[in-house]
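Of the protein chains in this complex, one is absent; all others appear in place.
Let's turn to chain A:
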Amino acid sequence: IRFDAYAINTILLLFLQRVLLLVASDVDALCACKILQALFQCDHVQYTLVPVSGWQELETAFLEHKDQFKYFVLINCGANVDLLEILQPEEDAFFFVCDSHRPINVVNVYNETQIKLLVKPDDDLDVPAYDDIFRDEDEEEEESEAESDGSEPSDKRRRFEEVFECFYSSFRREILFDYEQYEYHGTSSAMVMFDLAWIMSKDLNDMLWWAIVGLTDQWVQDKITQMKYVTDIGILQRHVSRHNHRNEDEENSLSIDCMRIAFEYDLRLALYQHWSLYESLCNTSYTSANLKLWSVQGQKRLHEFLADMGLPLKQVKQKFNSMDISLKENLREMIEESASKFGMKDLRVQTFSIHFGFKNKFLASDIVYATASLMESIEKEGPETTNFIKALDSLSRGNLDKLHQGLDLAKKQLRAIQQTVASCICTNLVISQGPFLYCSLMEGTPDVKLFSKPVSLCLLSKYLLKSFVCSTKNKRCKLLPLIMAAPMDVEQGTVIMVGIPPETESSDKKNFFGRAFEKAAESTNSRTLHNHFDMSIIELKTEDRSKFLDALISLLS
């Protein structure tokens, strides 16, 4: 079934002459890409990198390059649709797919000749058995095989329902339906790629850091369960101690260009070490939602919280770097203690930090925010791939300036998100549609352009839903998923729409909106574009929106 990720090295690195690398626009993909690039570099594999932001670009990139390449590596794209069907490749084209999107399309799973899936062996794919989904064709074949043997006709024959082609196909449909109805994410592609490097004994500390950032991206984007996150952190922690223990004894010998990764049990306050503690508290979804900072009451609560910690407002509003050293000692413990009094028991998380030389220290989440912001920067500078390249570069340790640029953008983004969340809540823009909550951003809303980008819109949706759940008293509403829409392209009259699963503590992070969107579009003939690698993100003609939503409501109620 699954491609043994670990046999791939031979195939990938020894036989491949030239490789086309198709990389999706998310931080995990970038990290996986960095690792693979480093592997390619040390084996002198020639490759061409093409960023792809959606199915269209993937298809176009494939069409443009299919004559020059036989080997295609897809990172964080391609697993969840029938690749052979959408790309129609020649028989001698091979696809290595490293993609965290689940469920993996069954044809991709069972086609071993052209499609090689890079999946960690312990990732449970729950794929339906081959016989159950492809059986009807098989039986036909077996039947005709028996016939072509020229064997005698059977003396008795039972009539199966397949004569009407309803039973099997409906059985098969059911199984496939069960398998395909929820979207979710598997192990981070960067981690899979790092595993590959490790198996090949070519893993470097840099690669390990990218794996960490990839995993952290999944966590920041809320793509995986807490359990999965903690498990994977554990796996990476073992690698971290393997790679970094030597330095601990000789900390004094750290040179300027040396890097060191360390496990941290740190605050989940976004970018706080590069911001002011106050700003970070205000713009972190966890604190802002729990303290209900959009209200006057909330602001009061924030000040009480700070007072409880004994942190003077003046200090807290300073850049974190400039805060009194004395205050910073035991800061984490202090904050944690007070936070739990205010109902925030999970203010600290297991994560990793990186030190570049003496001066520069970053948490993994810092890098995620910075890189993601660079990738979706709306400051126009040249072609669209510029953002991708910038984001990719910011992951190299030699590019601190790009990273800092990203951090600045990230702060802007977080502020924008927070302000939008506040205004949506205060103006009651989140409305219950019955089976789901719905919020639509109007054209002209501040920062609305930022939210035409998928990652930013998803972050906004998640923050908004968290805040909404904290703000509403309606118990039923607390359990609902959210659909969010934002203007996409005014000239073409389209909106971008994303659906996210309910915000519950035990959430399995599984998302059924992908299928629901498809069905609703189909039944209403809405002009939708299912271009994003996450099926739960679509584009839609603005004028079709109401009939589309009506169909969704009746479909889901």
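Going forward, a residue touches a chain if its C-beta (ideal position, glycine included) is under 8 Å from a C-beta of that chain, and two chains touch if they have at least 3 such contacts; residues count from 1.
Here, contacts and distances are computed from a predicted model.
Visitor: Write down which listed name, "ER membrane protein complex subunit 6", "Hemoglobin beta embryonic-3", "Importin subunit alpha" or "60S ribosomal protein L36a-like", is the UniProt protein name of the chain that is not shown.
Guide: So the chain that does not appear here would be "Importin subunit alpha", according to UniProt.
Visitor: Which one touches the absent chain: A:Ile86, A:Ile235 or A:Leu327?
Guide: The missing chain is touched by A:Ile86.
Visitor: Tell me which of A:Ile175, A:Cys258 or A:Ile378 is the one touching the absent chain.
Guide: Missing-chain contact among the listed residues: A:Ile175.
Visitor: At which residues does chain A meet the chain that is not included here?
Guide: 1, 47-52, 56-57, 60-61, 64-65, 82, 84-86, 88, 107, 110-114, 128-132, 134, 137-138, 141, 147-161, 167, 170, 173-175, 177-178, 181-182, 383-385, 389, 435, 492, 512, 515-516, 519, 521, 525, 527-529, 531, 541, 555-557
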